[in-house]
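Read through the structure below, which is laid out as structure tokens, and then see the notes.
Heads up, one of the protein chains got dropped from this complex, but the rest are sitting where they should.
Up next is chain A:
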Amino acid sequence: MELHNVLDFPILSLSIFLPLAGALVIWLFVKGDDAVKWASLAVSIATFVVTLPLALVFDTTTAHMQFEEFQPWISSFNINYHLGVDGISMPFIVLTSLLTVICVISAWRCIEKRVKEYMIAFLVLETTLIGVFSALDAVLFYFFWEALLIPMYLIIGIWGGKNRVYATLKFFLYTLAGSVLMLIALLAMYFEAGKTFSLLAFMDYPFNLEWQIWIFIAFFIAFAVKVPMWPVHTWLPDAHTEAPTAGSVILAGILLKMGAYGFLRFSLPMLPDASQYFVPFMVALSLVAIVYISFVAMMQTDMKRLIAYSSIAHMGFVTLGTFMFTQAAVEGAVIGMISHGFVAAALFLCVGVMYDRLHTREIGDYGGVVNVMPVFAAVMLFFCMANVALPGASAFVGEIMVLIGTFEANPVYMDVSTKWVAIAATTSVVLSACYTLWMYKRVVMGDLVKDSVKSMKDMTAREFGFFVPLMLLTLWMGLYPVPVLDLLHVSVEHLIAQATTSKLDAAAALVQAMPVVDAAHH
């Protein structure tokens, strides 16, 4: 029995618009910083509760979109308010609503100026993020995808560090320049596929190879900037460094996943042949991210920058897994994304905890933190180990699956055996241990020499509180990933079937069937 159909309740709409409505109410009616904080917490928790049924009554036996909603929106262009989730998008919605709660709590003490605007920005951001992951109409997707730049621009620009204006402008313009290419690709697809913006229709429409390649390039630029992939990653370290803690959490936890999600939702199923064609290219860029960026991370003196580069390296794993077209690799990529959502978010929170005390992120300003903050040191060790992908942590599951999937993959257009790719990617195990543990050693271990560090107090219950769910989730996914894998199995299977079924025969048949129309097209 499909419970969600029985419920027949617009859960997705509610989770999109509840934060927005909450933001509006807070803006208009709530006065005083404390009241604003409690109200935002209530709204974010309510949203989290609303999104929970998505996971609880999710039907794992079908690859069809679930919780679908359909309303005509802009009839002139056949744009519809069409929502729905499958096993690939649903986890990100829940992750978004969970991380937003944590962001709100983490801002409790450290945001002192313009609390109201801050909370409103985060709630609006949540709306746009959930919108991105649930949209099944290309324009609706683009609508949310672009709209989220506004709150993020303000979050980094108003509450960020010294260099915030540069960082936020760079972030905005990089991602905007990337996404305009996506828009033009979507417009072109609209006409080619018969005046529809439905993502499902795009997946079914047989684009010929030339079309696929051009559209793939446009999509690639948009998504690669968001992931971010080398060499368009340079906005990320700046944005992370300057963003307030919660901004970094959302950035690492959710925003980076949008790019990889884009590959999974758009490139692979809509452009299977082009995706195959570009495998060597994607693999090369992923390996650069994994290996080269890991070395870059090692050389960082700023903790946030280091974690930012580590994120890029981990996302390299995700893009690698995505373009291997095997069940294990793609599932590993998604697990990797979710896991990175916990781990990177938690590491940024750790840096935030220390930053709130000493107002510096330089590794050199710390040392011997374990002596004054033992509980914190334990928590941070846990997440550092998770970042290294130690068995038992969620990241391990993701990485091992990507590696297994890579070993067994057999892409058409690759000259080199993927065995070598997997071996190159495996170096990450060592490299990530190097930069993460070395940072941990320099910051937490050692003797207590600096006076400033001596004055640091251990974590409060509130601070410990927001680490607990992340720790539990990391452990749970690391030790018993089966429930999450169950969510993914059918959807990923369907995705791989789409991505490995060539559209070229159908495209050729289409040309044969309608020679006149085709001539008019070119």
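The rule is simple: a residue touches a chain if its C-beta (ideal position, glycine included) is under 8 Å from a C-beta of that chain, and two chains touch if they have at least 3 such contacts; residues count from 1.
By our rule, contacts and distances are computed from a predicted model.
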{"item": "Options \"NADH-quinone oxidoreductase subunit N\", \"Cytochrome c oxidase subunit 3\", \"Carbon monoxide-induced hydrogenase, CooU subunit\" or \"Tryptophan synthase alpha chain\": UniProt name of the undisplayed chain", "value": "\"NADH-quinone oxidoreductase subunit N\""}
{"item": "Options A:Ala177, A:Met299 or A:Val375, residue touching the unrepresented chain", "value": "A:Ala177"}
{"item": "Touching the absent chain when the full complex is considered, from A:Arg164, A:Arg305 or A:Arg361", "value": "A:Arg164"}
{"item": "Candidates A:Glu146, A:Glu408, A:Asp458 or A:Glu493 - the one touching the absent chain", "value": "A:Glu146"}
{"item": "Sole residue of A:Ala188, A:Leu475 or A:Ala506 that reaches the chain not shown, by the stated touch rule", "value": "A:Ala188"}
{"item": "Touch residues of chain A, complete complex, unshown partner", "value": "73-77, 142-144, 146-147, 149-150, 153-154, 157-158, 164-165, 169, 172-173, 176-177, 180-181, 183-184, 187-188, 190-191"}
